[in-house]
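What follows is a single structure, written as structure tokens, with notes after it.
Note that one protein chain is taken out, while the other chains of the complex remain in position.
As written, the chains take the letters A, B and C, and residue 1 is the first residue of each chain.
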Amino acid sequence: MTALLRRIAPQLLTLLAVLVLVTVFFPGFLSVGFSGDRLVGSPIDVLKRGAPVALLAIGMTLVIATRGIDLSVGAVMAICGAVAAAAVDRGWGLGAAIPLALGAGLLCGLWNGFLVAVLRIQPIVATLILMVAGRGIAQLVTAGQILTFSDEGFAFLGSGTFLGLPVPAWAWILAGIVAGLVVRRTALGLLIESVGVNLRASRLAGVDSTVLLVTVYMISGLCAAVAGLIVTGDIRGADANNAGLWLELDAILAVAIGGTSLLGGRFSILASLIGAMIIQSINTGILLAGFPPEFNLVIKAVLVLMILMLQSPRLSDAARGLATRRRRTDEGAAAPRAVKEAPR
Amino acid sequence: MLLEARGLLKRFPGTVALDGVGFGLAAGEVHALLGENGAGKSTLIKCLTGAYRRDGGEILLDGQPVDPRSTFEAQELGIGTVYQEVNLLPNLTVAENLTLGRQPRRLGLTSRRGMRALAREMLAGYGLDIDVERDLGAYSVAVQQIVAIARAVHLSGKVLILDEPTASLDAREVAMLFEVVRRLRDRGLGIVFVSHFLDQVFAISDRITVLRNGRHIATTEAATLDRVRLINLMLGRELEQATTHGRTAHDAGAEVLRAEGLGKRGRIAPFDLSVRAGEVIGMAGLLGSGRTETAEVLFGAAAADSGTVRDAKGPLDVSTPARAIASGFGFAPEDRKTDGIIGDLSVRENIALALQAHRGWARPIPRAEQRRLAEDFIRRLDIRTPGPEKPVGQLSGGNQQKVILARWLAMNPRFLILDEPTRGIDVGAHAEVLRLIEEMVAGGMSLLVISSELEELVAVSDRVIVVRDRSHVAELTGQEITTDAIVRAIAAPGANLEAAE
Amino acid sequence: MNLRRLPLYATIAIFVAAYLLCWLQFPNILSTRVAGNLLTDNAYLGIAAVGMTIVILSGGIDLSVGSVIAFAGVFIAVMLRDTGLHPLAVFALLLILTTAFGAAQGALIHALAMPAFIVTLAGMFLARGIAYLLTLDSIPIDHPFFESLQKAYWLMPGKGRLTLLGVLMLLSVLGGMLLAHRTRFGTNVFAIGGGEGTARMMGVPIGRTTILIYAFSGFMAGLAGIVFAIYTAAGYPLATVGVELNAIAAVVIGGTLLSGGSGTVLGTLFGVLTMGLIQTYIVFDGTLSSWWTKIVIGLLLFLFIVLQKGLLKVGLSRRTA
Partner (left out) sequence: GFSQIGSESGWRAAETTVTNQEAEARGIQLQFSDAQQKQENQIAAVRSFIAQGVDAILLAPVVATGWDAVLEEAKEAEIPVVLLDRMVDSDPSLYLTAVGSDLVHEGEVAGQWLVDHVADQPCRVVELQGTTGSSPAIDRKTGFENAIKGHDNIEIVRSQTGNFTRAEGKTVMESFLQAENGGADICALYAHNDDMAVGAIQAIKEAGLKPGEDILVVSIDAVPDIFQAMAAGEANATVELTPNMAGPAFDALKAYWDNGTEPPKFIQTESKLYTQADDPQAEYDRRKDLGY
């Protein structure tokens, strides 16, 4: 437990700092109230709006832990949203739409996994293929239009409320818990990390890396499918062009802010989820603060850079070194330089 | 003193790797640095050469305080180093590796021809005639080791440091290396030599410094020291029994496995192999002769394109490592850094990995169970680690080797392949590994042991297979197994060609 | 001949084969006109991809190039509009800026041990954000010097135009080849790509090299920005979105390993031309709807990579056999 806390402490502190910062610019930010039987307020908005990135970050964490990357998740969101909307549009009902969409997500994941694990194409390029083609497939499904529907059940997925909380918030929290349990209560987490650190050695130790990699990309596809359902339900229409556009970058950013190395290995889904909330707090904060939109990107870039710098292992090493140096000099001893091993 | 260290201090989280170590290297001497696995030899070297920042102490070169902050600066100071794990780049050509940072240039551009000439010149004297324009990765560990040495020699204006340079060399190459080292010593260089092969230590060194647990224990003239005392100094205790030759004769058990016509085109010619219960098969051959290939084909690491493997019950599937493991195989590979350890994972996880992979992801080994397993092996194999949660990449080389052995012992396979199991292991652990091998065999496990140390092979094997030119050429059994016989079999007609190559 | 050139040969072979296939379908495609267009239209991409190749060879990645190109265009346009500076002076200023920008990214990557992907992702936001701050509009550039640059070409037989921009790209590739394969810096780049820890132990100055690598990429992105500005005679903050991904794809199609340490700059040229060929083919075909365009691009990308893998495998097994 304490180990877990220590692991996510930097992320929690960063989240706190971002929240404080936003509150400075928009004082009402932290207020949460009831409107009827549901909670409203910016923090709730963050929980809800952060859902797509948070969901993607779950799958992305696992993919990155295997030393991969999945650029296709945004396009997969669009495909799955389009499939679900098309199914509902044809009157097949939600009972068919959801399994179809999830199936489409799994299929996309299977394709990515096949390219990476069997054909051994480098993950960035392998998933770039679906990133490009996927949006085309989504448009093929919607015939280039925004496929609007009026199924209340589907809309509920995107904008409904359950026990006071928005459904999307429930979705990512539950998905996070399920994924966390599956990964840590089984040996999946260990095997994923082992493959991510040293694929060759893992294979030689009998780890079936092919199945594992395919699984991981399929999980990522599944997460993207759920995210796709949510954004589609939210606007009551499948927007093949824009659903999930560039969200893969936010998801990767969330994982990085969550402290999982892009070189694979040790990962923490919880930390990635906090990372997603940090990003969403920034996004929502920018919207609320009322700057002109041309400032959005610069603000985001500067904040992200600052966050990453603060979390950088080197910087904390140096800070610690500085502290020890001061102590040493206080003791009157010669000041040795800061320890810098920086294993990369 | 040419190079001197005073009161060196280096801490890692949970360990004090160097605790006020002093070390002095004179010009024109070969100074052996000895100690158990994890004693701090490599750390001392890395601190001396700027690869690690030290936490305290000072370094003097020619009496002047120096403070190399990077290996680059150390090189500029005239210190050339071969680190323990071969530190060369497989993706560069041999010539590029050799000349990196000092490429000859013409008109501001590096000159291919100049590089080639310089590389050839650097390699002259090692009896290695290889194509310097090929990627280094295409060559075996041994060749890479020699290239690393040649590079370090070239860089060392004053000091040459060799951290276990002979771990994967065979006798002929060792002799050649020593030739070079003596020449350099006579030129007035100071040479630091780390090795676990005591014979080599006595053969080459003038003085010996012993480290234990990060502390300086003793520095003496090599001539005044005998083997037993040296071991006592290193271990801080008596080694119970130095293993002597001669394996107690076994009753040959029933045949448990049989490979027929197994081979892979371009890698290893088809071979037959019959394995009996509780038998140790040794495998000898020159570097690059195809021993590792044999093992890889047997284990499915490189899928065979001909032949079958079967046991009493029928054919076995060994087309991938996972399937081979399911068939009761195990394989501790030669290159532990790239093929063995999962660096960032803990000792516990590394030990449990094969077992876990075999059980499948859905049936996790409970954490407590894993811990027990790990602690058990840490005790039994005397793995020096602060605890089972330490990332294995931070252990010393020999201890990493033990962790990999533990991984396979935990599996309790019926047929275990050990490729150079004692590479980089200290005397104490060496004896320990040999004892373990005895124990495993007594428990009914069959072993295939690949080793460049012929004495070791003689000591443990019931049968020795000699490999030459990518095919199995001879088999020695029982009384035939002597170092001489093996050497003769290896050097049979045609082998000279191979050696000259 | 050399094993490490195999991916390069595979790339070239596939490009040639593909070109011939296209020719069978559309004989027009083998005109110097199309060839000239291929060079001109992809000049900015090719130049950026040369910088990207160096970065990828070192095992890094630079996501900021697309934004830097856009920034460059906007910067040039604004400077030419608002100051009396000669375009050449503006170019020099711009190259200094983008090189410094790249160097700063490299410094962050090295000093803070942060992954390049993330640092340059932030750089991507930042560069475009600054472009927005400079202007929201697209600003035309109507400097006479610009026009002469744009119109500088050599008419090849068959009415194809070998433009200054195309030549500039070819020169960049040449420069990149020399830099990567014939300098100490280049070998250091390969060394870092092969293993940073090992390279450090071998005495490669990691910090300096890393900073130089990203500075070079920044410089090339700036140069690509100049070319793009000449090409379109305008600065537009929304331009060249996603070009970094095209550049990465081109580098990889060109046979360079994303994990670093292996590849060629010449291969990147063919990667770029292959991407351009795909684009040209689709336009020539002219029956594809928006979505089929995307799907076909994806499929062709897939086809190229798989073919290349296949060729490599065949080549390798022939070698070992």
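Everything that follows uses one rule, which is that a contact is a pair of C-beta atoms (placed from the backbone, for glycine too) under 8 Å apart; a residue touches a chain by one contact, two chains touch by 3 or more.
Please read these numbers as outputs of a predicted model, since none were measured by experiment.
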item: Chains still shown that are in contact with the chain withheld from the display; value: A, C
item: Of A:103, A:144, A:180 or A:313, the one touching the omitted chain in the full complex; value: A:144
item: Residues in subunit A touching the chain absent from view; value: 26, 28, 35-36, 40-42, 45, 49, 139, 143-146, 148, 159, 231, 234-237, 239, 241-243, 245, 284, 287-288, 290, 292-294, 296
item: Contact footprint on subunit C, counting only the chain that is left out; value: 26, 28, 31, 33-34, 37, 40-41, 44-45, 132, 136-141, 147, 150-151, 228, 231-242, 276, 279-280, 282-284, 286-291, 293-294
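One rule holds in what follows: only the chains that are shown with their structure count from here on.
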item: Arrangement of touching chains [line / ring / star / complete / other]; value: complete
item: Comparison of A-B and A-C by number of C-beta pairs in contact, larger one; value: A-C
item: Rounded Å distance between subunit A and subunit B, as computed from the means of their C-alpha atoms; value: 42
item: Subunit A residues counted as touching two or more neighbouring chains; value: 343
item: Per-residue multi-chain contacts in subunit C, two or more chains; value: none
item: Subunit A residues touching subunit B - in the complex, by the definition given at the top; value: 185-188, 190-191, 193-194, 197-198, 200-208, 212, 265-266, 336-341, 343
item: List of subunit A residues in touch with subunit C within their complex; value: 69, 71, 115, 119-122, 124-125, 128-140, 144, 240, 249, 252-253, 256, 261-263, 294-302, 304-305, 308-309, 312-315, 342-344
item: Interface residues, subunit C side, partner subunit B - complex; value: 2-4, 178, 182-184, 186-188, 190-191, 193-195, 198-205, 261-262, 317, 320-321
